[in-house]
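For this depiction, one protein chain was excluded, whereas all remaining protein chains were kept in their positions.
Chain naming follows the written order as A, B and C, and within any one chain the residues start at number 1.
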């Protein structure tokens, strides 16, 4: 069996990668690394995996050179904080490993854009150029030849996937797009901050990150590519009192006020794709229905009164929004069934 | 002490009225009626009020004539399902009682609009004409002379209150308004339906009621009055996995792209109003911070990239969104301190 | 592949059986029946299974004779309300099918006991006699020859599994056992009752079913068999505001005040069992760590001050507490790996 490794495995997307890779029929989870947890058995840090991962699997140190030297490992998943991935990506790619990065560091096409949104110069512009941003159902073929795959952000997947086919088909306008999204608390990461204490988040719904959330950088880049022109959107994220899930609601003026055409564009784009659920108009996606799965459900209605489509989508932020999509990418990259380990 | 009654007291807004009126320093809760609970002691049906309401307070029948004959009662709160209120409102008003209706039945200015949104002919167009729709911080003086006050819907308060001063002052455009809102489950009422079971709502976030939720009828009427022209908006409601709270996020093109002017309009409109919290730009309202209170918090940012203001608000759907606002209306109507029983 | 069927598939344990059987590597879910949902596609009723079960799988009628005539089906899982199973079990067994019953109808050894606790005469005393009550880690070999297997109740598994090895080894007293348990709301079933509405269960923790919960019937029978004498216990169940999980805390006087001996008894009883987690003394089981898995975690401490052991356990009430254990039983009964479809 091919071997995988998770670098920076201590957060929630790291945990989700452990869950998916440890039960993947085609690969083995051979290594987990974390600077803060070196030497600790994984099952001690993540008790929910008792009986599901080997008791001997302990955290290695996150040392780029040592990891790059691991010729036995085929795929490295980077689950590191933003700004750190390049330190690992460069030596790993150089040593010939396949790398799937879950951070934002290689998602954009342009270092200037990266600096605008992330506040620092891009550490590896050449790699940025070679990296491919992949939502499997959306990204045109050919990405498999990239040396490094940037796995998209959680909110971006929920907004980009429904919109791109509609922009390509000229169904929706490129102007006036307003995307609102609600996320479960795991989307904030396993951060020790008062704001994420149970008693602070319980019964709490609020917007944050207005008006220029970092995810706009990749969302607008992808939408602009699909539209063939600059697309600027309003993106309003919110925290909701739940553990998992992203529900997004996108209001967009119709270019072609034809709901059937919208659904036709979706059906054409997503025919046979195992992880896209196209729900009939009038049935709205529900985070509880996709929780724990790699599925993204979507639906749309048309409002005659405003001339807008309202497009709704739901995903599990840790699965299709992060680690599940990363594993889906690995499956395609390594020639497995797309659904291996994800059903 | 003046006496109050709650007609149709068995739902969540009815419960909230019991909570507020039973501890109000200026009034007494003298009667609760409910067709389905006749004869039952209130504390038996609503155990959380043990020790807070008299043990002898039992549910009366909801009989319009009998209630109208209660000359000892000064104010009647109607917490009935839509379409039922007129049956009670007419005899109560005729008998000289003050009536505050929490249903939608008397909120609109126009029976045609009512029929469009509520699917049936308005049962009492004359009363509709005389009724006043009151958000105390917004509605111009003079409403106190109406014989019946229509207390606004939960979502509408959270959208109308922030927008009206900005429309009046020409700060925001009348076109392209997109209002998204997230509500706790109590907003759906105490309905026995599978959708509202704990296991169905836990971890569930989803849009519903797209694209033409009934609350649009009163929202657009109020916004149009404020704007002096027809305003049509996109209104996207969502259920979130919490018990109480509404968080609304309104994207609206700036007519005057001047955030300071927006805040000045708010400050002017809401100076000294005890239940409006104007938060500095960058601090977003949080349902957990207003839970159990009659306060509506609001905040705004300006996005140079889109030319939009994004206005956020939060309230407790059962308090400022329903029963608290109704009690606030009563306070003003009866000449009490506006905050009596609401702090 | 062998074929399975779920009779009465509409509740939460039915849903959990759908989840487990639809992804089981060795069997196919060929039929789901429900009197109330005849003709409806399963994915329409249970949207979370979109993409995971065939779109054509619709609910059949729950007709005992028709089901018994299905010679293509190897194992029938009965997920019916108590009192109904016999109607199905008898014809199914007679027709030579393997039957695993998730109800309480065949759990006891004695019809008199059934009548005492369930309030009606046992509908099939002969079958009761032949049926085997199986907790795989506990029940002595030989049960595989029974024609019908009674899968234990959720609370019972969490109490019986930790105690039986200790009773057999004389580590704990047979007198003075006090078992307290907290369950998630799914344990109450998908019942349409006000008590199970989200707003009623949120923030609600309470005892219920005191003092003689029905599960005492099977708990005491199993404990008495293990002890070789009559064991009567105090069993105090509680509802907690969570969707899944049972956490049980059992206080029992030590017969042998030797914690090491207790752990030795557990290790001997559960050596190599894939679904038992024996946690070191001082680490307590957590429902969140076993959620979605078929694992039962247990731990114990000894209190010198009282001479009691306090034994704690945690399971997912729908998995190890119901449907997971039923699938585990099927695996052993049909000669599969014990863990097939359960990891």
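The rule we apply is simple: a contact is a pair of C-beta atoms (placed from the backbone, for glycine too) under 8 Å apart; a residue touches a chain by one contact, two chains touch by 3 or more.
Computed from a predicted model, the values in this text were never measured in an experiment.
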From C:4, C:139, C:157 or C:287, residue that would touch the chain that is not displayed: C:287
Residue in contact with the excluded chain [from A:201, A:214 or A:289]: A:201
Of C:5, C:219, C:233 or C:342, the residue in touch with the unshown chain: C:233
Contact partner of the left-out chain, one of C:86, C:124, C:188 or C:242: C:242
Those residues of chain A which, in the complete complex, touch the missing chain: 12, 185-186, 190, 192-194, 196-203, 241-243
Residues belonging to chain B that touch the chain removed from view: 23, 47-48, 50-52, 274-275, 277, 286, 288-293, 295, 297, 343
Footprint left on chain C by the chain that the document does not show: 176, 178, 180, 182, 184, 200-208, 210-212, 232-234, 236, 238, 240-245, 247, 249, 251, 284-288, 291, 301-303, 305-306, 308, 310, 312, 314
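Basically, only the chains that are shown with their structure count from here on.
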Centroid comparison with chain C (C-alpha atoms), farthest chain: B
Chain occupying the middle, per Cα centroid: A
Cα-centroid distance, chain A relative to chain B, in whole angstrom: 39
For chain A paired with chain C, centre-to-centre distance based on mean C-alpha positions, whole Å: 37
Centroid spacing, where centroids are CA-atom means, of chain B and chain C in whole angstrom: 46
Numbers and ranges of chain B residues touching at least 2 other chains: 200-203, 241-243
